[in-house]
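With one protein chain withheld, the remaining protein chains of the complex are depicted in position.
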Amino acid sequence: MLEPVNVSLESLNLMTLAPMLIPIIGALFILIIDIVKPNLDKTLYVMLSLLFLLLDLGAIAESAGIFAVNGTVMGVFDVMLIDGLAILSQLIIVGASLLFIPLALTHSRFHEFSYPEFFALFLFMISGFQFMVATDNLILIFVGLETASLALYTLIAMHNRDKSFEAAVKYFTMGALAAGFFSFGSMVFYALTGSVEINQIASVLAASNYADMGYVLVGTVFMLGSIGFKVSLVPFHTWTPDVYEGASAALAGYMSIVPKIAAFIVAMRFFEFLIHSGVVWLEVILYIAVVVTMTASNMWALVQSDVKRMLAYSSISHAGFVMAAILIGTTQSNSAFFLYWILFSFTNLGAFSMLWISRQKHLPNHQRTDHSYDKFAGMIKKSPVAAVIMGLFMLSLAGVPPFALFWGKLYMISSAVTSGYTVLALIMALNSAIAAYYYLKLIVYMFMKEPVTGNHEHVYAINATLALKTIIGFAAIGTVFALVALNPLLEFITTFVYNSGY
Amino acid sequence: MELYLYIALFSPLVGSLFAALFAASPKSLIAGVVPSLLLFTSFVASTILLVNILSGGDIVHVEMMTWIATGNLYIPFGFVVDQVSITMMMVVTVVSTVVHVYSIGYMDHDKSFNRFFAWLSAFVFSMMILVMSDNFAGLFIGWEGVGLCSWGLIGFWYHKESATWAANEAFIMNRIADLGMLIGIFLVYWNTGTLQYDEAFAVMPALNSEILTWMGIFLFVGAMGKSAQFPLHTWLADAMEGPTPVSALIHAATMVTAGVYLVVRANPLYDLIPHVGLFIASLGAFVALFAASMALVNRDMKRIIAYSTLSQLGYMFVAAGLGAYWVALFHLMAHAFFKALLFLGAGNVMHAMHDELDPFKMGGLKKPLKWTFIMMTLASVALAGIYPFAGFFSKDLILEVSLIEHHYIIYSVLLFTAGLTAFYSFRLVALIFHGEERYKLFGIDPHEAYKFVLIAMSPLLILAIIAGSFKMTYFEMVTAVLPATQYHVHSVVTYWIMTIGTQLFVLLAIAFAYKKYANNRITVPNGTSKMENRLCYKILSNQYYIPYVYEEYISKPYRELSEVFWKHVDMKVVDASVDGIANIIYSTGEKTRTMQSGNLSTMLKWMVAGTVALLSLAVVFGLAVRYSDEIKLIFSGLGVQ
Amino acid sequence: MMEIGLNHYLVLSTILFSIGLVGVIRRKNLLMLFFATEILLNSVNISFAAISHFYGDLTGQMFAFFVIAIAASEVAVGLGLLIVWHKRHGNIDLEQMSTMRG
Partner (left out) sequence: MLDHILSILIFFPALAAVLGFAIQKDSIRAYGVAVATVEFALSLWLWFSFDSDVSGMQFMEQLPLVPAFGINYILGVDGISLFIIIMAAFFTMIGIASLTDTKDEKNMIITLLFLQMTMVGVFVALDAIVFYIFWELSLVPMLYIIGAWGGPLRVYASVKFFLYTFTGSLVMLVGMLFMAYFYFQATGTWSFAILDWYRLILPESFQLWLFVAFFIGFAIKVPMFPFHTWLPYAHGQAPTIGSVILAAILLKMGTYAFIRFSLPLFPDASVFYMYPIAVLAIIMIIYTAMVAYAQKDIKQLVAYSSVSHMGVIILGTFALNVEGISGSVFLMIAHGIVSGALFLLVGVIYDRRHTKMMSEFGGLAHVMPRYATIFAIMMMAAVGMPLMINFVGEFLSLLGFYQQSHILTLLAGIAIIVGAIYMLAAYKKMFFGIVTNEANRNLPDVNKRELVALIPLVIITIWLGVYPKPILEPINNSVESIVQLMHDKSITEEAKSRIPNLVKAIEITRTSAQGAN
């Protein structure tokens, strides 16, 4: 009865899987090493992870080369989709991971890094995110999302503090709800179109001329709920500050970049066809979501007393800002999105790393939280270089030119202007001004206040090792001299985005 | 000739800078002598220029360098020595040389001796620029320069509150007028395209009269400030807080006459707008009377003389306003000599009386201050206009002008004022020099001034006596540039009746003043006498309450309004609204942060609530799409397009 | 006898999903909360299976299998976290879990 399945290996195009498989292999490799010889030092695992990530990067570069020549590549029963978006986002994911991993080489010993499982999970997570962005199959997106998320919950919890567990539980529970939303949303679209591939959904819907608009909207709502959770749109953002506070600073910085870009890619793939098909409702809702997310989280960031929580809210605000790209949905805005996120990842990772190197194992009495503003008072006197670097990151986040993020904002606002979203452009601009206030607050503490007695200079670099310093220096250079790399970057991104049809 | 021009112009500047070098060091005689010598040089140079002009030489006109040039505007530092400016130069250099020498004696004991000469010479320099400039902008430089120096000199004794107050008042009052002047200059520029006198005046006849009227008015507003015409007159009396030589030079002979000079200089303009001229004349007549009336009862020697100056300025404006520019200029010159003399005499008296200013506290000073007595009496005679002193020729001429031009009201006002002038001048002389020696009550032992001081004053005395005899020479000279109208009363009889009548009237006034104030029954008034309680006395001695009104209704409201602007508008409205916006944003954050309660259950609720909200919106929208036709139908039924 | 069609499955699934949602909102016990999320996911599975059958297409069932697998691993991770929390605090009450706020 069953006909023999005849699938040629070439048509499977297994190369498309290579970038995802490399970290998985790496993770397994690490686990095996641990089984064979336990209690090895973390440096080994760090370096191994680095190596595999570099290999991964090579594989992505390889597929980028193929894309540049042949255009979009499908593979593995047309489940994998290697287009410009996938490549760009994978580059960001792996690049940010490369910057993150060395942060494990702290001076003080932290619980999580002594487990090889940490690194294995980390690599699994990366492959999860890679799957998420390199497909337009909802199943694979779901699987990738959950793989990555489950690994991430564990990574958070491994920090082994009360707050970390609290954060992990909160994130996990809400994540489960979001997973429910995602599957429900997928179900609705599957019911409507009989397909779980985004481009097919799109074509079926277009063919029926959106006859069942009500159901499309219901499905969209649930997708928005789950993706909104991942990219932390208000009101689905509530986990963000708590989880960032509970997680270690390094991981928090990582979380502000990588999981979000994966979710953004999904959003871009999913929402843009809807917006372009004239689903006005979605446009309106996204507009509102963008504005509310930017503004509200800025207001909350204003009133924080802990730097890490402030940065958490600020990253929500940044997410709202780039969500505008999806709303606008032009080639320029999507390019602006990638540009923004690349520049943002440098700066934000840098800022969180600065918090990370000042992380004390035990809180002194006068300090309420790990990274309260007071801790940084008068930093310029005790540790001028660190203060200047931190100041640079803050200025960049605030969008002061010529530092990295300014260019992202510039291009993003320009894309709004170009597409006629004048009011949105103004709101984006003014929100940058509100945001400047809380970044300034840290600068004020660092540069203009007298140091708190009892803090000595070690506080600010208590965790610093050469590796961490290198990473921070790298981020700082990237932040300051972003201008130099801007043109090739912009051209590269625009080509890739344009050729993917976005 | 250019060389002499530059010498005349820049010697005072050199003198000023020289004295300024010593400004911070203790008194050194050289800081007074050198500027005086330089001024004398300037005087000599001016005289040479005068001789040149008198002997029919060309008008000296130089352009030193460009000052401002942009767009079409071109303003050079240009100087012209013509018949009008040489008159002014002579007056300025003569009086200021005398005053400089006088000051060496007068300021002998002052610790800021050097600074005084720096300021005084700087003033002369500014005045020279003012009168020599060949354009309105240059005039304005001098105009402001004399204002500045006047500020510095009125407030010379800056430890005195009243002096600094008066200095600021003078400066600010003048600034008000300067604004008018500035606007006048703008008008000239935009309508004639230049600020050079000759070019601008050449274009003016072609302009429409409305513009010319405004030009005339605004320029005259400038003149009103410098010449302290009503209502900007209060500063002049207060300016008497400065050292007496300053009063003699600035507030009698030179600076205050700048306004008259301006009107004379702009005679081509004012000729085109006789109605403005009439206004100027009327205001002049009014001020003449108004100031004289205040002088009648005043008990401050210098203020009396200041009011007299004001009154005489009124005379000059009458002449200028009526088109008799050369008469105005002539009176200006004559007045400068005798009024400066009067002030310097008053300075001697003050020195002798240890800065006492109330003439009622003096009396009988003619014995200790014999020379001063003679000089002041002669100066007063000249001021009163008794033949053959300078005042007779110049002042009577103004009376004649007004009569001939058929402005009988102005004539009678001026005539009456002449009587008042004689009365208050001799009231002063009588109170100071005659009668009982009341000063002894205050234990003062008066001494005559230094010899060289008296000698220095003598040129002024001589000029006060003989200046009238230059009348015809002078007429010949200035009418080369000014309208040459001879003012003769047509009927000889009328002329003689008028002249003799005036003389008699004046003499009567003098006699009355002597009778009333030269006797031995005069006592120091203490506010109880019948006369002092009369309403009109009070009005006059309070200067018609004008300073009071200015203080109450202008200065004070300005101060209060400033406070209100700062504390209420700027802080509470403008700034507070900016902070308000920031605070609203901040407090919204503060209030809504409770949303983040930290409770997992609440967080889940938010998520579900968000989804439900979106869902309901979706339903609404979905329904709206599905029933869009029906909805449109309903809306159109409601009349919505 | 009423024929049970696709819509019935879908309605059932929606009702179950709503029950799950209510549970997620109301439950204060962590364990119960996990149960509620399981209900959520499994309600979707019903629909997927039904729709898959309706279309005669295996994709939906495949999706359902993946959901089951993921739900299972979620339970594993979730229980792990729960146990650690219980070890440290001796309770699994949501109300106790609010040290971070603002």
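When the chains are written out, they are named A, B and C in that same order, and each has its own residue count from 1.
To be clear about the criterion, contacts are C-beta pairs under 8 Å (C-beta built on N, C-alpha and C of every residue); 3 or more make two chains touch, one makes a residue touch a chain.
Model, not experiment: these values are computed from the prediction.
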item	value
Omitted chain - touching chains that are shown	A, B
Touching the absent chain when the full complex is considered, from B:1, B:44, B:59 or B:148	B:148
Contact with the hidden chain (one of A:14, A:206, A:430 or A:477)	A:430
Selected from A:18, A:31 or A:490 as touching the chain missing from the view	A:490
Of B:3, B:51 or B:73, the one touching the omitted chain in the full complex	B:73
Subunit A residues that touch the omitted chain in the full complex	380-381, 384, 395, 398-402, 406-407, 410-411, 413-414, 417-418, 422, 425-426, 429-430, 432-433, 436-437, 440-441, 443-444, 447-449, 483, 486-487, 490-491, 494
In subunit B, positions touching the absent partner	23-24, 65-73, 137, 140-141, 144-145, 148, 151, 155, 158-159, 161, 164-165, 167-168, 171-172, 175-176, 178-179, 182-183, 185-187, 189-190, 558-559, 561-563, 565-567, 569-570, 574-575, 578, 582
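Basically, only the chains that are shown with their structure count from here on.
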item	value
Centre-of-Cα separation between subunit B and subunit A, whole angstrom	76
Whole-Å gap separating subunit B and subunit C, where each centre is the average of the chain's CA atoms	95
Intercentroid distance (Cα basis), subunit C paired with subunit A, Å	26
Multi-chain contact sites of subunit C, meaning residues that touch two or more partners	24, 97, 99-102
Overlap residues in subunit A, where contacts from two or more other chains coincide	169-170, 173, 177, 241-242, 303
Subunit A residues touching subunit C - in the complex, by the definition given at the top	138-139, 142-143, 146, 150, 153-154, 157, 162-163, 165-170, 172-173, 176-177, 179-180, 183-184, 186-187, 190-191, 194-196, 241-242, 245-246, 303-304, 309
Subunit B residues touching subunit A - in the complex, by the definition given at the top	582, 585-586, 588-590, 592-593, 595-596, 598, 600, 602-604, 606-611, 614-615, 617-619, 621-623, 625-626
For the subunit B and subunit C complex, residues of the former touching the latter	593, 596-601, 604-605, 608
